[in-house]
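Just passing along the structure, written as structure tokens.
One protein chain is absent from this view; the other protein chains keep their places.
Labels run A and B following the written order; every chain starts at residue 1.
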Amino acid sequence: MTYRGQHLLSVKDISLESIDELFRVAELMRPYATRQKMTRVLQGAVLGNMFFEPSTRTRVSFGSAFNLLGGEVRETTGLSNSALAKGESLYDTAQVLSGYSDVIVMRHPAAHSVSEFAEGSRVPVINGGDGPNEHPTQALLDLFTIKNELARLGQNIQQLSLTLLGDLKYGRTVHSLCHLLSLYHGLKIQLISPDALKLPTAYVDMLSNAGHQIEIGSDLEKGLSQANIIYQTRIQEERFSSEEEAARYKGYFRLNKKIYSEHCLPDAVIMHPLPRDSRNNANELDNDLNEEPGLAIFRQTDNGVLVRMALFACILGVKDQLSKYESEVNWQVGLK
Amino acid sequence: MTYRGQHLLSVKDISLESIDELFRVAELMRPYATRQKMTRVLQGAVLGNMFFEPSTRTRVSFGSAFNLLGGEVRETTGLSNSALAKGESLYDTAQVLSGYSDVIVMRHPAAHSVSEFAEGSRVPVINGGDGPNEHPTQALLDLFTIKNELARLGQNIQQLSLTLLGDLKYGRTVHSLCHLLSLYHGLKIQLISPDALKLPTAYVDMLSNAGHQIEIGSDLEKGLSQANIIYQTRIQEERFSSEEEAARYKGYFRLNKKIYSEHCLPDAVIMHPLPRDSRNNANELDNDLNEEPGLAIFRQTDNGVLVRMALFACILGVKDQLSKYESEVNWQVGLK
Partner (left out) sequence: MTYRGQHLLSVKDISLESIDELFRVAELMRPYATRQKMTRVLQGAVLGNMFFEPSTRTRVSFGSAFNLLGGEVRETTGLSNSALAKGESLYDTAQVLSGYSDVIVMRHPAAHSVSEFAEGSRVPVINGGDGPNEHPTQALLDLFTIKNELARLGQNIQQLSLTLLGDLKYGRTVHSLCHLLSLYHGLKIQLISPDALKLPTAYVDMLSNAGHQIEIGSDLEKGLSQANIIYQTRIQEERFSSEEEAARYKGYFRLNKKIYSEHCLPDAVIMHPLPRDSRNNANELDNDLNEEPGLAIFRQTDNGVLVRMALFACILGVKDQLSKYESEVNWQVGLK
């Protein structure tokens, strides 16, 4: 895809060239996102940030990304009381809302709802998550983070040894990431999960067909020992087939400082789609890792802003005008 | 009314001259709303978009209209947990909120609440819908659409033959429109509804007194055959006096492609206040009409932005400064 004037509905629509281009533009966004300077390239443009399912993090990330380019944001949060609840079709909702904005981000609890919505929209639509189906910008920011973290370690994507850890059966972020990874070949990928939560065969085949070197298992230590990038996910106990099985794995897939020090490569990077559940009965990624330089989870959310800014700039065709609308940042940046 | 520095609380306050002026300004807004150019005439101004009853469509329409003029929008959605729920009077709420913005749009579930609120406000208040009472900007955008659609057909308002269809008893949009129509005279108006849902006598008298030629009936085909504009509404079955009566009318007031082709004038325009209920048991306006050029329902919502932009520009007294704050649109407009 070329992005300009187009929807972004699925990671399946994205080619390697278009990823490279998006990530090149995302790097151009860094000085604006880190407040070294600012750009008003989208001044006057309006984003319809339509979250028919609540999500503080993703909603604010998209909204801030648009503001950082100088545009305005109109929002909705939640499904109740909306016209959709009164029997309006997604086609109608899209026709109406696309008359109010230049680009729409839509999140909705039903799978494929965003594609249905896009058919009625007169402006580009970005899938902000359609239930169990896809969340393409999460996959893009994950891949962007993988490439950036490898670069930080002086490595490139072909040197990736990625361990996907935890619930690989239900996590849509992992599945979307697999789609993007299958655009590459010859990578090392370890799939470490409880037996009950293995990556579905379709995704394993997709990765194999791309020529990646796959290892599948449930041995955490072995999985950790080879990885330069570890992608941890949440395990929800109710997803095991029995309480006995849940009890068997309880705590087994948790990462903490001790495990990290003993079993991981020295500079190993830890990623997580967030939020991480820090309650005692979950705690899949312990707070004692917070000071580890390898913990990339907040660089990951920061990268979300870069990738979303880049996506807006590409879709709205202003990626080459950023510096034309540039000015100095005149306020105190960060804490003092 | 002259708009500038004034509230817009009721369609009853509006004269023919002020409508003409508003619609003249609404036409000036078209190039900005369609992104041929942009204006920042209200840069620095703040709209308080106070929706004490949820409404995605109307709320976003007002907010986008203000953004399209360069202003900022502060919002609230829903009544729960607000100070109103803690026993604060509308007078107090208005005093407080009017210290935070330059103009306020207010929606509230209680009839006449917006007028009560306006008494405490130190800035102009626009009624965004006060329960069963009024929704004046809906009536204005409906009339604007009628005039525009007639113009598209090479006709003017004196050639209007309007069929109001469906629930004419309870629909506040129809009642508000009747108020505006009674500013004209000599129009042809057909009132087609089930017996149980007839237009209340007060409105019929109002239209008669204005010198309009009224026909009242329940014969759909006859109503459709004479109209250049058809205004369809929702019929809620629970509003009939008995299940037998509901069953008798079931499906009778639905419009679809077949009925449209067989019974309407060739270029007949179809309007609807939206949302239309596209569920099978409702379906008052079938999706098979979506490709008909006469289906004006989305032009109607687009017109809402023009009319609301015009209203803000008139109330805030900037209608003659639009081009002074104008610049080029530098982004991709619409889909490619």
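We take it that contacts are C-beta pairs under 8 Å (C-beta built on N, C-alpha and C of every residue); 3 or more make two chains touch, one makes a residue touch a chain.
Everything quoted here is computed from the prediction, not taken from an experiment.
Among A:216, A:259 or A:282, only A:282 touches the chain left out of the display. For the chain left out of this panel, the touching residue among B:89, B:209 or B:261 is B:89.
In the complete complex, the residue from B:48, B:63 or B:223 that touches the missing chain is B:48. As for the chain not pictured, it touches chain A at residues 35, 38, 40, 54-57, 59-61, 63-64, 67-68, 70, 72-73, 274-279, 282, 287, 290, 298, 301-302, 305, 327, 329-336. Residues of chain B in touch with the missing chain: 4-7, 41-46, 48, 72, 74, 76, 80-83, 86-89, 91-93, 95-97, 99-102, 121-124, 315-318, 321.
Heads up, the rule we're going with is that only the chains that are shown with their structure count from here on.
With centres defined as mean CA coordinates, chain B is found 40 Å away from chain A.
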